[in-house]
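Missing here is one protein chain; the remaining ones are kept as they sit in the complex.
Note that the chains are named A and B in the order they appear, and that numbering of residues resets to 1 at the start of each chain.
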Amino acid sequence: MSIMGTRVLRTEDPRLLTSGGVYTDDLRVPELTGAAYVTFVRSPLAHALITGIDTSAAADMPGVVAVLTAADLPAPPGDGDPAAEPLLAGDRVRYVGEPVALVLTEGRYQGEDAAELVSVDYDPLPAVTGVEDSLTGETLLFPGTDSNIIGSGTAGEWDDAAFDGCEVVVERTVVNQRLAPVPLETRALAAAWTGDRLTIWSSTQNPQLARGAITGALGMDPAAVRVITPDVGGGFGAKVAVDRDAIAVAWAAKHTRHAVRWIESRSENMVGMVHGRGQRQTYKIGGTRDGRVLAYHLDIVQDCGAFNRLGAFLAQLTALMAAGVYDLVHAGASFRAVATTTTPIAAYRGAGRPEAAAAIERAMDDFAAEIGMDPAEVRRINVVAPDRFPFTTLTGATYDSGEYAAGLDRVLAAADYPALRAEQARRRELGDVVQLGIGMSVYVEITAGDMGGETARVVVGDTGAATVFTGSSAHGQGHHTAWAMLVQDELGIPMDQITVVHGDTDIIPEAIGTFGSRSLQLGGTAVVQAAGEVKEQARRLAAEMIEASEADLELDTARGTWQVRGDPATALRWGEIAGRAGPDGLAADARFDATAPTFPFGAHLAVVEVDTETGKVTLARHVTVDDAGRILNPVLAEGQRHGGIAQGVAQALLEEVRFDADGNPLTSTLVDYAAITAPELPSFELVASETPTSINPLGAKGIGEAGTIGSTPAVLNAVIDAVSHLGVRHIDMPATPERVWAAINEARAGR
Amino acid sequence: MKVAISVNGRQVEAEVEDRLLLAHFVREVAGLTATNIGCDTTSCGACTVLLDGESVKSCTVLAAQADGREVTTCEGLAGPEGRWHAVQRGFHAEHGLQCGFCTPGMMMAAVSLLAENPDPTEDQVRAGLEGNLCRCTGYHNIVRAVLAAARDGQQHEAEARYDQASELPGEAS
Partner (left out) sequence: MIPAPFTYQRARTVEEALDLAAEAGDEGKYLAGGHSLLPLMKLRFAVPEVLIDIGRLDELSYIRDEDGHIAVGALTRHHDLEYSELLAAELPLLARAAGAVGDPQVRHRGTIGGSLVHGDAASDLPAVGLALDATLVARGPSGSREIAMTGFFRGLFETALEPGELLTEIRLPKPSERGWSFQKFTKRAIDWAIVGVAVQGGRVALVNMGSVPARAAGVERALAAGEGPAAAAAHAAEDTSPASDINASAAYREHLARVLTARALTEAASRS
């Protein structure tokens, strides 16, 4: 029986559960003995000119090895881009938390003491704290530019006349709020010289890309740098490659020739690591009174933070996916990406796609409320039919496969939707203080959209054991278990004889790594292809060894032996064949480049209870279909769905990064930033669904972000649904108790 | 100042700064790095260890306060010959970890929770883990892991009682 699709517990676990993972700050390797600790000096102001830096007191403190500022940096390559982001702030700072200097100390505890002694003089400039503020252009972040607009664009052919034929038009401006990724392990990096080579240990999702970023920024030959990824305590997109803080640490090692190690505090992480989301959205949806949506337009203003790390690209993705799962007559999107004096925004679980789903799923409910129709029914009428795939949307995406209506029907059935509506009606009739809300979403998302491919190497040695070298770079996803399953299935070598290696540029020089839910479909396929090539090499050798023709040979994957079909007496073990291949055994490299991205989809249904006196929301049930094609290991897939759902629920109900009018962060600790905890969540109800894709031989799409994308709109819709009978039509996220209370009051006052 | 702390049954003595946090004593002086530090406001619980058998956040305890006391960390959970603790078995069986960073602290919190409440409901498990943040799992499987550990523990208790009972004369087996 094939292991594919079966529940296999993780091979990663024993080490993590006993001695614990080895994350970057845990490293006790000889090269890092005596490494200096790096502590940053960061800007306390959102926008200011730096008029002076006095490092003398810090430099004089016992235990201080070096104090470095922008003055020590080599001049940047002169392309004169006014919006370029420096490693350390030079003449001005543009967000609270921006690195201004760094100190190297002998002892860990001395770091903060020394950093406090660095004296920086600032001349404050006006802060630009929201997209509205930024659009006025009153204060420009970058001298020499004429606006704060970093990028703009559209998706789809659009003419406002599309709404002329609509009996009903609803327009609304909503917020998709800024979030903090909060991986449990903050950013960390260590570096040490071995002769003329610099070894870097980085808490990254992409060691190869990290090496490219570091060597590019520092003008180093990639051959002189080795990047190793130790265990990584969560990434969620925020640890893609490396950012300027990490590069600055690597630079400190280069500049001083001293081994260094760095891990930031959580307070630094909350302002220094990239944030996610941050869009002001205006949707306009029009259609007929009997539920047919004819036209949909989404305008996006994307907050990029102080620099364009990824803001414009995120908005572009949102525009691309704006049409969602719907078959519309007219659809279009437009975006502007603007700079603000805040932490830069980049990828965070979903990266542009949650924003698209949140907008159109809110719009669908808004439209349904306007025409007085059940939101499930409106969706059924408008989703793309199953016989229309591959389906190209008006905003430019081509969806490979999907069963949108079926997914919705399955969650509705699993949740017993009619019973929920009956209970809601009963409570409304009685005027219960605690009302029931039912919300749903039907979503689609794009995975492996980067089109960068992935690499793998499979080696079988003369003991019969296999080693898999993968370009993927897991940080909790369980790739080692999954890739071992793939190789067992392909070659019949048992999992306990398979070792998976990742995260070392000396061993795996070319790869992209893990983000965008790409790893199984790209990295996994590369593994299968490399294993397939090893299989063919083995077949050729086995034919020689048995003196039979290749066509007569079979691989018995249950036993892991090669033999003439039907003649077990001829059986050869993998080790025998590998030994015959030579000292390096059997080995093959593969690189898989998919021809297109894949499009997982699903439906979520959330049931909330709202205390109408206090506004407090309790998530009672959350039921989902998250269809990512053929599932390799349901244990891993479910775990990804659970984690994704939790983060999506958190956006709907709790989490928000906030700044005051001066750009000071108000949520820079885990006391103030309401990261979701266990008591706020129920156990989730997952419905299985597998609609394969033909884009890769595994039939697999990406599951990592789907749960987040589907859950946020379902929960928000549920909250609004709970109080819609009181006249509430919208509540912005997060739907905190006060926001719900205020919405109820406004609605009552409006009557 | 000098401190002497028993860590997983082993005496660890050292001359340390007065301000040394227990978390750093465990990680750097005792050399046990499974216990992680995830925040600076006593919020995340990644640093949870047992102090004289009760869960504490080791980032908010001075090594000096733990002087002369017993600390148990993740590395001390497995029994002799490496037999896994019921909580470790539960976390593995129920896929209660992904990146693993929160896991040692989460498990120590669970051990303490089960010591005080050996047969918790799901709600009691969630409430008991309110001080431990996980970003990967959505807590769903962590709750299952702790409930599995509870059943596992109850099973062993029942077996122990059975074994005891069978030693008494005249008891039927």
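Following the convention adopted for this analysis, contacts are C-beta pairs under 8 Å (C-beta built on N, C-alpha and C of every residue); 3 or more make two chains touch, one makes a residue touch a chain.
All values derive from a computational prediction rather than experimental measurement.
Considering A:187, A:211 or A:266, the position touching the chain not shown turns out to be A:266 (whole complex).
From the options B:7, B:30, B:64 or B:145, the residue with contact to the unseen chain in the full assembly is B:64.
Of the candidate positions B:26, B:109 or B:134, contact with the hidden chain is made by B:109.
In the complete complex, the hidden chain is touched by one of A:384, A:654 or A:733, namely A:654.
Residues of subunit B in touch with the missing chain: 1, 17-19, 21, 37, 40-43, 45, 48, 51, 54-57, 59-62, 64-65, 109, 112-113, 116, 127-128, 130-132.
Mapped onto subunit A, contacts with the missing chain fall at residues 108-109, 111-113, 116, 265-267, 613-614, 616, 654, 658, 666-667, 669, 671-672, 674, 676-677, 679-680, 736-738, 741-742.
In this text, only the chains that are shown with their structure count from here on.
One finds 30 Å separating the Cα centroids of subunit A and subunit B. Contact residues of subunit B toward subunit A in the complex are 17, 19-20, 24, 27-28, 31, 33-41, 43-44, 46, 74-75, 77-78, 82, 84, 88, 91-93, 95, 97-104, 107, 122-123, 125-127, 129-144. Interface residues of subunit A facing subunit B in the complex, by the touch rule stated above, are 9-10, 12-14, 16-23, 25-26, 28, 108-109, 182-186, 231-234, 236, 265-267, 475-478, 635-636, 638-639, 642-647, 669-671, 675, 677-679, 681, 683-684, 707.
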